[in-house]
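Below: one structure, written as structure tokens.
Yeah, one chain of the complex is gone here, protein chain that is, but the others are all in their spots.
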């Protein structure tokens, strides 16, 4: 049985809700469970039920900053979606893609035995980091809870990093844990956020979930969240809020343009212009500018 | 419907494997799932499948130290069962009981909605820390993953601590998070291990699992594990290893007795006696002593 | 000129608003400034304008816990009044008294020269920790910002601690810095909260303010605040809220009494009784109990 | 009333010593107070009394390193003028300018009310970070005590950073707190030193002083200090020592030149040349070189 | 060959300066080397050259506090003799005794082979923590550099702790590392200072020196130093300064007595009495008191 066949079988197995793969925490969610947990998703879904934020929105998100996500999420009561404190592989490059989540826990032989028995029943040799990596799709960002481990918490070295880059089309990696082969990895273009680097291989851990809700820092990440990273940290955006975030960002960008133009004139104190202009004439000037520019920008999104 | 009726219904629901409560991570395990995950348990089980280490073994464990657990577990490849770095309410008093696990995650309104919908379907008003606390049994130790939170990570104050003490018959509490009302709690006898204290109430979190595998520090805890705490930290002992741990501890206790008796004689350097006596005559003296004392002790275990 | 005379003169000088002592940050506030900054104080004041929470309320506060202060302050938008992370000299003993604040900054000879010139003009030899300590009144708690220093950040050793205990009638000490002579100090009964201990003497710092607003951790402390410490940390309560805090605490105490009485009956799940009883009959029982007990307690406050 | 008029009025108010603005800590210093506190300043002053280190000296300082400041200050008993542990926006670019200080404290509604009442009396809408930012002059470095806050401790985002860059002619920013919009800010040339970045806006704090002495790490900073930053950290140099620091640095630069020239010859062990040459002939060679080069350099300072 | 014979031989070997044991760092010092390194020792020595502070002085030291050591050592340019940050087994009990030092380093098989070959040549089976422990004398404090290790850095458990207590007559233990069996150890009376506790056994380390200079925190400890611990931390006092420290402490004790007596009178501000009395009459009163009390105390030291 080739790998392709095996994974197809596994997906079929999942789709059929066969018990061996129906337990969320130690393997994954059924399609029905995934849909229930992400019921607010307004977009298409992958065969396994994971929300699929459209490519067009992903591209528009690339122009954002963390502040522009912050401008929307807390107001919608999503106050725990930003994680920071990472080492960032390429601080100048944005990370954008759909969350593919993996959860590890400290190795415990009795549980690990169950996990591997289930994996075997689903056609895999055993459950390893590569089992998850081999499921990645173009546009995915691999999001891994390795509970902050350095030594032995190394999700990938340069070879598997290379594989992920190819498989996700440079989607990206966020690991609350470590990577190895930093010098080799630094030569590749895919964005990555990690806590540590260490020359050791991954070990003394077991996979406890694939595409289940995971915790990264003080955030809860759902499979299918839009992952957005800049030089400050990483935002996990629920699919239902993506459209609003990118639309609102257009306004912020225009506001920034206008504000700096005014500052360049050198005639105003900051408080006369920013947050919003105090003078009614200036306020009108800004409103007109905003309207015109929004129209220009929106035209490009057709 | 009284609480008693509701919880009975809920248990029945669980036993029947009705879908609304069958998703491991966001609610709990079915009895079948619990049995699969704890297949090596040699003892009876609670109605929900949780292993029930016998009361007699729990009592024998009360005479142990963390070192005596350490003497067995790593050798059986359980290397990640000890957690430390806690504040300990009563350092001189042992914590011993059966793990009842609860997992929290950072609040996320979309997921929290699903959790509460499921709770409602199972007859609860909503899912809170008290939903879990109300399920505790005599001999239980409440083990809570609140991911190290201080402010807002306070699983209980003195009133609910008092309730837990009554419900578990002073079983105990281990929280990778905080408690509040420390002064009030300090007057009660139940053992407790916590990371922080804070006057705030619990908030900005949601329950993501009851009696599922949880991570406390670098350990993986299973519902039904025997929880053992002394002044160094907490051990989570798989039921399958409990008998061996307590039996082996008898030998260690006798070895300690004999060693100190010899040291008291003042005739020997430490290396002549300890780890094991070098001199064949001494070795025989020790072996005889061990045999005799083991027989005496074992007689008391009828 | 005896010390008594000198300090009287200094107070007179302050009362007259003479320029040499009118700069807040490098010396102290005039009476007028103090009154302006603490305008909401509903109580009497010391001659220098510092609010004087009445002794009776101080005594009632002694029965509180940090949670009972927390029950009131955040709701009044005072969200930054609790500081923790201290070593506590006597964890079982409450700290209660009026804040007398002192601010130190890293020594800088040019500024220190100005401070000492002003001190001399006011009749002091030079400005030291003892200058401030000698101004303490019965019921005061000395609150010191030594910006977390250990070595050289030792506000007092056992002799001056003894003096403060006598002068404040065991009011107390809170220092975001250190003390020395811990063994000697541990034998005295006055409550104390500190970050470190170190055998060195205070040094490499200068006083930059006496009875001005100071920062302790993430709190802003005003002279005259009611300082309340338990085994969790320290609350700085604005005088205007003290009455409400202690009154509300009576209700909490009664609620605790009733809740535990109910838990003792062993008939209820925690959620049937706590936070508030769900059953209307129980609710009425509680309301009657509360009313009766409040009357009993309030009678004792005449 | 235009902004210009308002600020002029405010300065007039300050100059007249009107009580509402005479308290150092909760607003600012009068011109007289500023002059008293910075009495050793040998240079001109701004209208509000703040020392104005001449532009020429500022330019010469740009060629220094922290070690060359260290070579002078501790010897003059200024041992607490260096702060490190910052994130540095452009590590390769020197920060040089005159300190404009701002102090924040944790928000406390009663005090914040007083601050804003005073601000209103002086013609401002309310007291915010922009109130201070709008007072900046060319050559200023904004030095902000935000007591190390990350979330909510963000003094500016990219728009206000842009304004500061324009207003100070790229003077700079040092904040014991955070900034937001790091990616946007990173594209601008102004030097900046900060503890954290966070997408949140500034909040839960209040301004407690503008151009008063502030503490940054273990340093005391005075308004008008010459702020010097390199890739190691930030030095706050009292105006009275600036001339000596830059003059002495000339000697150090020449010493470095000569030392490396000698090392390049490859004939000497380090200890024969450095700290100072042991051989009398070499010593003379160095002395001659120093004299000649000093003359050359000093000529360029006309 | 009994242990006694073997160790006698080993000491003889050392005394003869036989090469196999002459290398300081990986075994120990010869008597000659020890004497050279501790040349300022004014007291007797052990056979191996280690300074032997007399028992009488050790007893007098028991009445000291860290501050009284601090009063002498920095003034003699010994500024690095105080270590803190320890967990203290019995905070109320003083630690006093002669330093017996042991240094560990991370295990490296090639070096460990050399160490063990040397140990074998000197008549030991191999070099372990017990090799050093078996050399302890009454009045010794075992001072161990285990470079701050927790797991595997456990110098002893309760059995060897018991042995050390017997062998040193409750001298004590200072370990920059860990102990195990905390509950068992806590029942014994010997003072102990340690960084961590952990249930693991010592491992992954090797002994690199016995009775050589070692580093504990930021101190350098010499074999034979007088080790003094109170609830703040540990002082390592060079033998040459012990007499001066205890003599000076007498004066400090009397000064404390007199100061508090004066404070008890309630007539004085602290600055009139302490540091030293300002009033000439009071100064004379103090001087007379000091003289009288010193005579009384010194009489007891026959």
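Labels A, B, C, D and E are assigned to the chains in the order they are written; within every chain, residues are numbered from 1.
Everything that follows uses one rule, which is that a contact is a pair of C-beta atoms (placed from the backbone, for glycine too) under 8 Å apart; a residue touches a chain by one contact, two chains touch by 3 or more.
On a predicted model such as this, the values are computed, not experimentally measured, just so you know.
Asks: Under the definition given at the start, what are the shown partners of the omitted chain?
Replies: Every shown chain touched by the left-out chain: A, D, E.
Asks: Which residue from E:114, E:188 or E:201 sits in contact with the chain not drawn here?
Replies: Of the candidates E:114, E:188 or E:201, E:114 is in touch with the missing chain.
Asks: Write down which of E:212, E:249 or E:273 is the residue touching the left-out chain.
Replies: Touches the omitted chain: E:212.
Asks: Which residue, D:43, D:263 or D:289, contacts the hidden chain when the whole complex is considered?
Replies: D:263
Asks: Please output the residues of chain A touching the missing chain, sorted low to high.
Replies: Touch set of chain A with respect to the missing chain: 3-4, 7, 125, 128, 130-131, 133-134, 157-160, 162-163, 166-167, 180-184, 186, 197-201.
Asks: Write the list of chain E residues that the hidden chain touches.
Replies: 19, 22-26, 29, 32-33, 36-40, 76-81, 105-111, 114, 147, 204, 206, 208-209, 212-213, 215, 218-220, 222, 238, 240
Asks: Against the chain that's been left off, what residues of chain D make contact? List them.
Replies: 65-67, 69-70, 82, 84, 92, 230-233, 235, 256, 259-260, 263-264, 266, 268-272, 274
Criterion: only the chains that are shown with their structure count from here on.
Asks: If you take the chains that touch chain B and keep only those that also touch chain C, what is left?
Replies: E
Asks: Among the chains, which has its CA centre at the largest distance from chain C's?
Replies: The most distant chain relative to chain C turns out to be A.
Asks: Quick one: superpose chain D on chain E by CA and send over the rotation angle as a multiple of 5°.
Replies: The best-fit rotation has an angle of 180 degrees.
Asks: On a C-alpha centroid basis, what's the spacing between chain A and chain D, in Å?
Replies: 40
Asks: Give the residues of chain E touching no fewer than two other chains, as numbers and ranges.
Replies: none
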